[in-house]
Structure formats: C-alpha cells, structure tokens
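I'd like to ask you about the structure that follows.
Only a single protein chain was left out; the remaining protein chains are all shown in position.
By letter and in written order, the chains are A and B; residue numbering begins at 1 in each of them.
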Amino acid sequence: MIDFSSPKHRSKFGYMLLAPAVILMALIIIYPILLSVDISLQDVRIARVGGTQAPWTTKNYDWLINSEEFWNSIWVTARMVFFVGGTSLVIGLATALLVNQKFKGRALARLFVALPWAVPEVVATVIWAWMLDSSFGVINWLLLKAGFISEAIQFGSNATAAFFAVCFVMIWKGYPLVSIMLLAGLQSIPAEQYQAAKVDGASVWQRFFYVTLPNLAPVIGVTMVMTTLWVFRDFSIIYVLTQGGPIGATTTLSMLTFEQAFSFFRMGQGAAVGVVTMIICAIISRALVGRFAKSVH
Amino acid sequence: MATIDFKNVQKRYGQFKAIHDFNLHVGEGELCVFVGPSGCGKSTILKMLAGLEETTSGSIEIGGRDVTDLGPGKRDIAMVFQNYALYPHMSVRSNIGFGLKMRGVPKADIDKAVNEAAEILELTDYLDRRPRALSGGQRQRVALGRAIVREPSAFLMDEPLSNLDAKLRTQTRSEIVKLQKRLGVTTIYVTHDQVEALTMATRIVVMRGGVIQQVGSPDELFSQPANLFVAGFIGSPGMNFFRGPVEIENGKAFTRFGEQRIPLGQVPQKLTAKEAIFGIRPEHLQVGETGVPVTLSLVESLGTEKILHFATPKGQETDAIETEIVSDEDARDKKTMLARVIDDRRYHDGETIRIALPEGKVHIFDTVTHEAIV
C-alpha cells in the first residue's frame, strides 16, 4: 500500500484523482470524435460499431463541396452568428451598464435581467413560437395595431421572417450570459480609473470610450467567442421552431448535420458536415481567443 | 524535542535549482531562524522539512529518524502558516483539537489539552467561535494553539507574524519566544525580516539563492558577517560600504577614507587585490572634532536618534552594493553613506561635520569574492 501523504508519492495521488476523468473523456469524447471522422469517410446510411467496416472513401466530402445545401448552411450560419452576436452584445452591454448603476432594488433588477438564461431552450422556443403565431400571436397583433404592417407576418413560411424569428429566440436566450459576464467585467474595473478620468474632465461618453471599453475588451472577446460557438452548436431552438425550414432558410451547419444523419439517415454525410463544423469552430475560437489574449498583455 | 538534521539536501524544479546542497544541524530546543530575501529558498526548505515538498536528493532527519519520505502527518511536527490556514468551517475548539482527533486521541483528553492550550494563549473565551469572528491577533494565537496542543518534537513557523500590524508584531514576537522557551520545543522559524531574526533567534541561518550564506548567533552575524551580503542584510540601517586601497606599513594596515588614513585593526591576509571593500555600520561612525569632513545631504530625525546622510567620498563608491545587497529598507545606493547618532545636537541639511571611523569597527571584504577577510 502506497502512502500517498508521502511527498514522494503525492503527485501519484494527483494522477489517481485525474484518472476517472481522463478515462471518461477518452471514452465519450475522444473516441466518438475519432469514430465520427471514421464514419464521415464511409458511405453509410446508419452507422454501426463493430461488424464489417465499409471501405474509406471521400464520397461524403465530395458531396459536401458540390452541394448547394452545404454552402447555403454556411451562409445561414454566418448571418445568424453575425446578427445574434451583434444584437446580444448590444443588449447585454446595455443591460449590464444599467444594472451596474447604484440604485435601490439593483439586486432584484440583476436577477430579472438575466432570467431568460434560466428558461430551458425548448420552453423559450415554444413561448416564442406562440407569440409569433401568424393567426393569434401577440407580436403580429402588436405590429398590426401599431401600423407597422398591414397583414400578419407568416413566420412559418416566409424565409426572411423565419430567419429573424430564430434570431429573436437566440438573442433572448443568449443575451443574459453576455450581460452576466460583462457585468462581472464592469465590476472589476477599478473605481480609481473613473475618478482619475473625472478629475481630468472626461465626459460620460469619454469615460465610456476611454475607460470602460478598453477594460472590457478582453471580456467582450471571450463573450463573443462563446456566443458564436453557441450559435454554431445550437440545435434545439431551430429544430423546435422551424426544423431548418422553410426551404433551408434556417438550416445552420448544426441543423444540416442532424438532418442528414437522423432525418435522411445519411450518417456518413452528416458526419462529414459535422467534422467540417468542428474544424471551423476550432479555427474561430483559436483566432479570436488568441487575438484577445494578445490585446490583454 | 528533537534535533533536526539536513544532509546534502537539494531541491530542483526541472532545470531550476531552488536549494543547493543544504547542510545544517539544529540542536534540541533551539529557536533557529531562516532569514533571507524573497526567493532565497527559506520557505522551500521549511516545506521540505514539513513533508509538503518532495526532496530531490539528500536526507532530512528529525530526532535522528530519517523522515525524508514520510508524510507530513508522520513527522511529529506542527506548523504555523503565514495566513494561519485555520479551518474556516470549524470552531476554534475543533481547529485546535483537529490534529489530536486525527491521531485518535480520546475525546476527553482532547478537550483537556485544548482547554490547557487555550488558557496559555488566552483563547478560552473564544473557543466556540469560528475563525472568521476573530481578530488577526486572535487568529494567529489559534494557529499557535493548534501547534502547541499536539506537543510535537518540532515547530515550523512560516512568517507567522507578517500578517499582523507593526505593534502587534513586536508584542507577539516576544510572546512566541517566551512560549518556545517555556515548552523547549525545537523551532524553525522562517522570516524575511532581519529584525525578527536578530531579536528571536538563538541561531540564524542567512540564505540567498538557495545557498546558506552564514550560520551563527545574532551577535556573530552582527559583528562578524561572513560576506558582503550578510553584512548588508543584517542590521538596520544596513552597513555602509566603500572601496579603498590597502596600505601596509611597518606591519600595520591602513586604508583611506576621503583624505584621511584609517588604521585597520588587523593586517588582512588573503587579499586578491591591492584594494578591498570596507564596511562600517552606521552606528559605529563617530561624529566629532576629528575625522573626515563631510556635508550632510539629508538629516532624518527619529527623536533622539538621527540618521545622517552624506556622500561617499569621490572614487570610493562600490558597485558591489547594488549587485549584492537586497535590502528591504530605505533605498541604498553606492553614493550615499549613513551615520546613526544618538545625541542632543541639532543637525541641518548642508551642514559640514567631521566623521571618524574607529579602529576595529571596519569590516574588510574581498573585491572579487565578496568574502570577509580577517
């Protein structure tokens, strides 16, 4: 029996604690990733483990390059990332700045502002689906009443409307996290910097641009990477709201992966899309994290 | 109560050598202080003694028993940490008794021992509080209580006073010394504060860069520093240094300080150059009718005690001060010397006074090795 309290064996104790996690990660993340690359190189409809292995082929990737659906989904994903990311940042920053003010009931306001974060995605989506309902939805009613539109928007069948419907839900679900993280960032800015800026005669806007934003830049960077990856990975909202339709208007890479694999049962093609998505995600997070990490130092 | 022996102890982190060949014998009941600037390895060696860090090579013995590979709990030691490391979720009573509980001591005996320790440390009224509800000084005493209750063969203390304010630190310093004398437990005490070392230690180990510089009693370190580093590190304010020639005439040795010829107590034997670095403590400089005229650049008054600043004579500045001395007190530079005087005279900035260097108070160091030359 090894005495793990001995300074000589202490690091063995560390490895022992780490072992379950490493083994689990290897079994449920590393192996599946390798397996998915393997599947993406096989011409299979329903993938199985064991049994005879189909020969490796680049057929799925050939399909991918030549398929309109794939390029469309990249375009949809990019637009969605841009719109959802930008809007969440604006709303998140605004709400963070608001609840960073000193006022009575601030704790309660903070609680409320981030509340959508706690609503499960499927629930959030069905609420919005109901609000956006073309016949009896409250949003169409409001827009009609206010005179912005003359007839109800068909969020189900109008491609542009469906795209924005998905974006609204994503923004509503996504901005609280941005807000929470930016608020933490705001609170870590030393008050002395604001006092010094005030002494130097900086206006509210100057203080925002020269003190708040530079201090917040790294947090904004991390937050944007997280939001981007979230939009890339999201499945529930799109699936429940539009199933990727109409005619692919809301089919992101993530949706396309699932659709190919589990709606059309072409797991080889699905895996190929998924592998490409994973590589794009890796490149984005590396590039952005790297740049912002640099700007901090 | 036990002796502690370090035999050829080394510590490496990858390529970096944190401790070079550390050899030391600490006798029974000693209060041995490890002192040195931050990063000198004093805390590392203490952690190795506690069993919290692995020893790369060599061996450590406590009471003649090799403990090099034993766990901290099996070394029969108690440790006081800089941040006290009190268990925040336990009462003071449980904190003090935890070590005994882990050793399977019956509950009644634990209670008795905890109460005794609490009485010694005047913590009886606080036994049921959480550490959070105590002042800094009280927390410090709980940490001491946790150490003494176990009656270990050695106490290890890692800068236990550095989180206290200045007044409390002085007071607690003497309390720890009294407690240690009363219990007679061999103690290793780590600090970066040379005043703490001088006032508390029966023996001081001065360390730098993982190497022992000198081991000795406070008196020895003060009056016979082994090298330039120890000379500059021990004492407050630190020793003055200047560069000067060594002239030998009729079997007597002299150097020059400004215009004046200064007789040296002894003829330096092992000199590698015609020059040497000379050191004199600020309190040994004599202000009077004779001596070298110097102009005061700054007078710091601490009541009856005054610190006089004046320029090192031209051409006698030594770079060794800046490379060797890492003093945590006032900024010392090679161009300024200090004299510490206690008298009723008033001194003014810009005033010219005469300074004498009494024979036998001047320390001589080699210009190359920076070792003391006797």
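In this section, contacts are C-beta pairs under 8 Å (C-beta built on N, C-alpha and C of every residue); 3 or more make two chains touch, one makes a residue touch a chain.
The working rule: contacts and distances are computed from a predicted model.
*Asks:* Leaving aside the chains you can see, what is the UniProt protein name of the one that's missing? Options: "SoxAX cytochrome complex subunit A", "Acyl-CoA dehydrogenase", "Transglutaminase" or "Carbohydrate ABC transporter membrane protein 2, CUT1 family".
*Replies:* According to UniProt, the chain not displayed is called "Carbohydrate ABC transporter membrane protein 2, CUT1 family".
*Asks:* Using the touch definition up top, pick the residue from A:Val49, A:Ala146 or A:Val199 that touches the left-out chain.
*Replies:* Residue touching the absent chain, from the options given: A:Val49.
*Asks:* Touching the hidden chain in the complete assembly: which of A:Leu115, A:Ala196 or A:Leu213 does that?
*Replies:* A:Leu115
*Asks:* Identify the residue among A:Ile28, A:Val90, A:Ala196 or A:Leu213 that touches the chain left out of the display.
*Replies:* In the complete complex, the chain left out is touched by residue A:Ile28.
*Asks:* State which residues belonging to chain A touch the missing partner chain.
*Replies:* Touching the chain left out of view, chain A contributes residues 4-5, 10-11, 13-15, 17-18, 20-22, 24-25, 28-29, 31-33, 35-36, 39, 47-50, 94-95, 98-99, 101-103, 105, 109-124, 126-131, 133, 135-136, 138, 141, 145, 172, 177, 180-181, 183-185, 218-219, 222-223, 226, 229, 232-233, 235-236, 239-240, 253-255, 257-258, 261-262, 267, 270-271, 274-275, 277-278, 281-282, 285.
*Asks:* What chain B residues would touch the chain not displayed?
*Replies:* Within chain B, the residues that touch the unshown chain are 50-52, 71-74, 77-79, 81-83, 85-89, 98-99, 102-103, 146, 150.
What we mean here is this: only the chains that are shown with their structure count from here on.
*Asks:* Take the average of all CA coordinates in chain A, do the same for chain B, and state the distance between these two points in whole angstrom.
*Replies:* 57
*Asks:* Which stretch or stretches of chain B touch chain A in the complex?
*Replies:* 48, 51-55, 69-74
*Asks:* Touching chain B in the complex: which residues of chain A?
*Replies:* Of all residues in chain A, those touching chain B are 3-8, 10.
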